[in-house]
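Every protein chain but one is kept in place in this view of the complex.
So, chain A:
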Amino acid sequence: MVSILNTIDTGHEDMIHDAEVDYYGLRLATCSSDNSIKIYDIKNGAHMLLEDLKGHFGPVWQIAWGHPKFGNLLASCSYDRKVIIWKEQQGKWSKYYEYANHDSSVNSVQFAPPAYGLILACGSSDGCISVLTYQSETNTWEAKKIQNAHAIGCNAISWSPSITPEPAFDNHQPQTLTKRLVSGGCDNLVKIWREDGDRWVEESKLEVHSDWVRDVAWAPSIGLSRHIIASCSQDRRVIIWTSEDCQTWNSSVMHTFDDVVWNVSWSLNGNILAVSGGDNKVTLWKQNLEGNWQCISDVVKGQGQISGDQRAL
């Protein structure tokens, strides 16, 4: 069973497009078609509006919290072609950095795992992916652009986890971490990008979806040296991609839904996947010991309850 911690009437004047809770689970940020971003304190079941951020001139599609070791950061992206990084300083949120070098709506933002430093990736409908790196020496953001990552447009991006149990630990040398990104776009492709020196190169191109890819999510490693990516698409399918070495990827269709699928999200343990889509339903999926994916719960809107079976152990 899953219990409700909190129900928040956000008071947004239009549809909500994304919501995320921060690293510690204490604050909730939401964004909406009314061009605003709201931040709530949800500690102990409270819901107090902390801030109403206005700075975008179009619907805000997605938001992402930064790791607290860099301060309280929130990134947002919008139809107005801008990415804004907001920072809390002395209890006040303000614009920290604005990136406006995309030619079309920016659809996805995500901060890199903190081990890589303060890095933000964003994907836009102009087909490009930008990787913004904070340079603490000069207090500036350096932008690298992957041109034409997806024909027509990039809809989603996700970073690979930084802590993976790869056999490089034993020699006490500080490990050089390979940064990887996964992206999905209107060309029906899922692509894996690897940072190679100062460039980003396309490592793999995964071609199974038959319509626009709407979301991708790279799972946190769950203790097996294996990479897992979930992708969902307009073709109503969720596909799970697995790989041992990031070179060859195997795909399996997790499920075909009744309507388009918009959203996939892994739990921190990497064993449960939350899926939502155009049919207004949220479902949770888990792999059983035989390797099949099972729906363990269903959130029916309005009921506010998730009925699921017991924890699996």
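Just so it is clear, a contact is a pair of C-beta atoms (placed from the backbone, for glycine too) under 8 Å apart; a residue touches a chain by one contact, two chains touch by 3 or more; residues count from 1.
The definition used in the following text is that contacts and distances are computed from a predicted model.
Remark: of the listed names "RWD domain-containing protein", "Ragulator complex protein LAMTOR1", "NADH-ubiquinone oxidoreductase chain 5" or "NO signaling/Golgi transport ligand-binding domain-containing protein", the one matching the undisplayed chain in UniProt is "RWD domain-containing protein". Residue A:S125 is the one among A:N72, A:S125 or A:S204 that touches the chain not shown.
The missing chain, though absent from the display, is touched by one residue of A:H12, A:K191 or A:H255; that residue is A:H12. Touch with the hidden chain on the side of chain A covers residues 1-25, 28, 30, 32-35, 42, 54, 57-59, 61, 79-81, 103-105, 107, 125-127, 151-153, 155, 163-170, 172, 186, 211-212, 214, 220-225, 234, 236, 259-260, 262-263, 265-272, 274-282, 284, 296, 299-302, 304, 306, 308, 311-313.
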